Each structure stands twice: as C-alpha cells, then as structure tokens.
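Removed: one protein chain of the complex. Kept in place: all other protein chains.
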Amino acid sequence: MLISSAVFYIFAILSVISAILTVSVSSPVKSAVSMIFCLFCLAVIYFTLGAHFAGIIQILVYAGAIMVLFLFVIMLLEKRNNESFDDIISAPKIISLVLAVILLTALSASLAASTGYIGIFPNAAESFGTLKAVGSSIFKKYIFVFEALSALILVAIAGVTLLSAKNSEGDNK
Amino acid sequence: MIIGLAHYLVLAAALFIIGLIGLTIRKNIIVLFMCVELMLNSANLTILAYARQFNDSDFHAAALFVMVIAAAEAALGLALVVAMFRYRGTADSTKLTLLKG
Partner (left out) sequence: MHQINMHFINLIPLFPLLGAIFCFALRDKKPAILCGITASLMVFLSLISSTASVFALSGAASPAGTETVIVSNNFTWISAGDLKIGCDLMFDRLSAVMLFVVTFVGFLIHIYSIGYMIHDKDSNRFFSYLNLFVFFMIILVTAKNLVLMFVGWEGVGLCSYLLISFWWSDPANAAAGRKAFITNRIGDFAFLSAMFILYWLYSAAGFNSGLDFISLSENFKSAAANIFAIKGAVAIDIVCILLFIGASGKSAQIPLYVWLPDAMAGPTPVSALIHAATMVTAGVYMCVRLGFLFAASALALKIIAFTGVLTAVFAAVIAMAQTDIKKVLAYSTVSQLGFMFIAVGCGAFTSAIFHLATHAFFKSLLFLGAGSVIHSLAGEQDIMKMGGLRKLIPGTFTTFFIGVYAISGLPLMSGFFSKDEILLYSFAGPHSNAVFYALAALASFLTSLYMHRLLFLVFYGSFRGDAKKYGHIHESPAIMTVPLYILAFFSIFSGFIVFFKSLNFKTLLASYQSAIAAANISHSAEYSVMGIALAAAFAGLIAAYKFYISSNDYLSKINKAFAAFIKMQENKFYIDELYDLIIISPLKSVSIFLHKIIDVKFIDDYIVGGTVRGFKYINSALSDAQSGRVQGYLSAMAAGLAVMTVYVLYNSIR
C-alpha cells in the first residue's frame, strides 16, 4: 500500500512538473523532450491503476511514435529559418495563471467535498487490464469501432501525404 | 493514504488545466499541439480511472481508441503545420489571423 501510494505520488508530481516545463520552456525541442518524460510518468501511473496494456501502448505509441513525429517536424521547421518562436504572449499570462488556480481549486474542492468517491477502488477482477480482456473487448464488442478507426488512420495517411506533397510551382508564396 | 479515484481525477484535472493554459500562452504552433496532446492524455487518464472504478474492460478499450485518434490527429495536424509553414513562412500563431474581422 505504502509503496503504491508513494509511487503514485512521486510520478504524479513528476508528471505535473514535466507538464509545466513543457508549457513554459522556450525552446520547442526542450518542450518536446519534457513532454516525452511526462508521457512516461503517465504510463507508470497507468500501471499503478492496473491498466497494463494501456501503459505499454502509451509508451510504444504515444511516447515512441507521436512525440518522435513531433520532434521531426520541429527540426523540419527550425531548419527552414532561424526565427525565434519562443516568446510567450504576455497579455494572457497572468489571467491564465489566475484561471488555472481558480479551476484547480474549484475542482479539488468539489472533489474533496463530495463523499463516496474518496476511497479505495473496489477489488479488481483478475482479468482487468490484461491483454486478453482488452483484446476480447475490442474484437468482439467494438469490432466496428476498430474497423472505423482503421479507416480513420487510412484517411489520415492519405491526408498527410497530400498535404505534405511539394507543389510543382515551388514553396513559400 | 490510500489512493482512490479522487486522486487520479485531481491529477487529470491538473494536467488538463496545464495544457489549457499552455494553449493560450504559447506562440509556437508545435508547442500548441503538444499542449493539445497533454489535454488528451489527461482525458485518457480520467477514462482509465473510471474504468478501474467500474471494473469494466470496455473503458479500457475506449482509452486505446482515444490513443489511436490522438495519433491520427497529431499526424494530420503536423502535416497542416508543415503546409502552412511552406505557404506562409511563419509558424507563429499570432501572425496567422485569417479569421480576423
């Protein structure tokens, strides 16, 4: 119990810190790297939840593929010219901080005031989070959604290919 | 302290808010996209927490679907950013104001 709580707390704090770093550092590369770290921490938290498969997929797909794609594009764009993209818009800064504090306080306070949710999880089923359970859920009940998602990925590939194709007239109007 | 649903929800809320704030603050489009991903991740965390609460593997599947969608959307979005960078020469969100007026 103690260990799981400690793990949770440590990685929760780490993920929050890295999220804040993502949002606030000036260089986009550093931002991406801290984002990757945040996703790792989230994956660990998924593990503490008992959602093993989701955690693994998070590491493989999210942190491994999507963020790499982000890094490629950052480097693609940064290579093109040397503008500094890094100023933070000053006007909404303070308002945003205030809003953030308000929202967080509100949500937490509401959670703290409500009964019935703070407490331990009910006992998990043996098969919760295993690949078997998730697979049977996907391929039996939600097969249609699965197929639709495949089609979605196909469309995404096609779109990406179309959008990134170089025009014959050249670039940069 | 025993970790319960509330803790996960608070964490998700915090990540969501951080992502939202980052979305309003940053000028670089790619960082904006990363903030969106952060928000998606927080939603994912919420779904998984509730999945554990209700002990239902279907929610687990839903979390995976969210991940797939996030991947597709990230790919398309980045392709758009590249295209826009080609045609406008800038990836600064304050300069892309075609919606003005």
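Per-chain numbering from 1; labels A and B assigned in written order.
Operating definition for what follows: contacts are C-beta pairs under 8 Å (C-beta built on N, C-alpha and C of every residue); 3 or more make two chains touch, one makes a residue touch a chain.
All values reported here derive from a predicted model rather than from experimental measurement.
From the list B:23, B:49 or B:74, pick the residue that touches the absent chain.
Considering the complete complex, B:23 is the one touching the chain left out.
One chain isn't shown here. Among A:31, A:96 or A:137, which residue touches it?
A:96
Would you indicate which residue among A:4, A:110, A:127 or A:150 is in contact with the undisplayed chain?
Touches the omitted chain: A:110.
Name, in rising order, the residues on subunit A that touch the hidden chain in the full complex.
The missing chain touches subunit A at positions 89, 92, 95-96, 99, 102-103, 106-107, 109-110, 113-114.
Spell out, residue by residue, where the missing chain touches subunit B.
That gives, for subunit B, the contact residues 20-21, 23-25, 93-94, 96-101.
Throughout what follows, only the chains that are shown with their structure count from here on.
Show which residues of subunit B lie in contact with subunit A when the two form their complex.
Residues 1-11, 13-15, 17-22, 24-28, 30-31, 33-35, 37-38, 41, 44-45, 48-49, 51-53, 55, 57-58, 60-61, 63-65, 67-76, 78-83, 85-92, 94.
For subunit A, which residues are in contact with subunit B within the complex?
Checking each residue of subunit A against subunit B gives 1, 4-5, 8, 12, 15-16, 19-20, 22-24, 28, 31-32, 35, 38-39, 42, 45-46, 48-51, 53-54, 57-58, 61-62, 65-66, 69-70, 73-74, 76-77, 80-81, 83, 85-89, 92-93, 96-97, 99-100, 103-104, 107-108, 111-112, 117-122, 124-125, 127-129, 133-134, 136-138, 141-142, 145, 149, 152-153, 155-157, 159-160, 163-164, 171-173.
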